[in-house]
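Here the complex is missing one protein chain, while the rest keep their positions.
This part shows chain A:
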Amino acid sequence: MGEELKLLGVWGSPYSRRVEIALKLKGVKYEYSEEDIFHNKSASLLKYNPVHKKVPVLVHNGKPIVESQVILEYIDETWKDNPILPRDPYERAMARFWAKFVDEKCAPALWKSLMGAGPEREKAHEEAHELLNTLEGELKGKKFFGGESVGFVDIMANFVGYWVGVLEEAVGVDVLTEDKFPVLCKWAEEFRNCPVIKENLPPRDRMVAYFRDQRETITTFYKNKA
């Protein structure tokens, strides 16, 4: 069957990498197209995501799906091998709740506490600590948020699992420390060492250099978007 699957993404974006993890976990083949998100968005991107004009965009047989959490659910429902979400409705609700928590609360606070400036950064730093504490509590006793293997919440938490460490190195600030968050740090290490995930992480040196150099551009870009 002529199935067309294309992913519009950005190499350093945790959001588009989430989609790649999900597709690779399911063994699904796709064509990848790199977007120049800061300077020159492609005609395809603008056509397929006119509302937000962002990546990732998954285009399946010409039909676009956008927003990483929505895309992950679509992938799970379309390719049924190696399920990402649990089957039980209550477990699924818990997964969706924690995915939203990680994405809408943790990631922005962590980003601001690392890439922000002045009093806003201080406030974000405190907030990030509280949120990481909550996350640590949710993880206790489990290898992954998904249980014995990587699942929906783990994938959505990729920012915490890898990007936080990279940003910490780039800006010389520590947030996710082992003394304060031993369970989360262990999880992050397990996450990064998972075969599919390990192969799919953007190269660390390149990322550190990128965030260091681009800090100015990114900070202004996100300031204007907020």
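Structural remarks
Throughout what follows, a contact is a pair of C-beta atoms (placed from the backbone, for glycine too) under 8 Å apart; a residue touches a chain by one contact, two chains touch by 3 or more; residues count from 1.
FYI, contacts and distances are computed from a predicted model.
The complex appears with one chain absent; UniProt names that chain "Glutathione S-transferase" among the candidates "Glutathione S-transferase", "Cullin family profile domain-containing protein", "Armadillo repeat-containing protein 8" or "RalBP1-associated Eps domain-containing protein 2 isoform X2". When the full complex is taken into account, the listed residue touching the unshown chain is A:P89, out of A:P89, A:P119, A:G141 or A:G172. Touching the missing chain, out of A:Y15, A:F101, A:W163 or A:F191, is residue A:F101.
Only one of A:L8, A:L23 or A:I65 touches the chain withheld from this view, namely A:I65. Although one chain is not displayed, chain A still touches it through residues 51, 60, 63, 65-67, 69-71, 73-74, 77-78, 89-90, 92-93, 96-97, 100-101, 134.
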